[in-house]
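Missing here: one protein chain of the complex. Every other protein chain is in place.
For subunit A:
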Amino acid sequence: MKMYLNSIISDPERLERLIDIAQSSLLPMLEGAILYTIPLTLITFVLGLILAVLTALARISKIKILQFIARIYISAIRGTPLLVQLFIIFYGLPTLGLTIDPFPSAVIGFSLNIGAYASEIIRAAILSIPKGQWEAGYSIGMSYTQAMRRIILPQASRVSVPPLSNTFISLVKDTSLASLILVTEMFRRAQEIAATNYEFLLLYTEAAILYWIICFILSIGQGRLEARLDRYTAN
């Protein structure tokens, strides 16, 4: 640490070089964020949420086979490392003649992951809505589907915003794993630049700060969303 700082302070040329690298790497890294990290996060989260709602509905349905499929899916995804899942999709499937480009591979891998984790959040949120709400829906003639869609899910979505925000923010950071299946997202840009000038500490710290900024902005968004959804509760 001391040596590193000394080497910078005692050598004006080195300092200038570092500032230069930090500046010139910012654009490619932001480009990686805007072209890959952020779209990957958003697309994956939307697809993952759809999958999660379907999985949660299957989990609480009375149809045994649906329950079973949902359980196996959740167990398999949660029981295996995300990185291994990504490698199977990108490096493994070509063996079966199924070659998928890096970005779609990442979308598939991350969506499956979000689907499994978020489904448990959504299931818990659905189960947390009082039974009286179902009965009130039924009492005005609703079917199961109508009560679920109109009465239960809107309330459950409010309950699940804080835990889902956690999942979302984790996802932003997890997308850095896509660098290992050749998606040129933000962290891969940092790696590529660092490989040419060996300034690992500088570039990886820069990447860390950029992730932090993105997550910070998202958590502000989360606060706003919660405040908006809170309009119908007293507390």
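We adopt the following convention: a contact is a pair of C-beta atoms (placed from the backbone, for glycine too) under 8 Å apart; a residue touches a chain by one contact, two chains touch by 3 or more; residues count from 1.
Just so it is clear, contacts and distances are computed from a predicted model.
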| item | value |
| --- | --- |
| Among "Methionine biosynthesis protein MetW", "Amino acid ABC transporter ATP-binding protein", "NADH-quinone oxidoreductase subunit D" or "Sulfurtransferase TusA family protein", UniProt-listed name of the chain not shown | "Amino acid ABC transporter ATP-binding protein" |
| Hidden partner chain, touching residue among A:Arg59, A:Arg123 or A:Arg158 | A:Arg158 |
| Residue among A:Ser61, A:Ser139 or A:Thr205 touching the omitted chain | A:Ser139 |
| Touching residues (missing chain, whole complex) on subunit A | 130, 132-133, 135-136, 138-144, 146, 150-151, 154-155, 158, 231-234 |
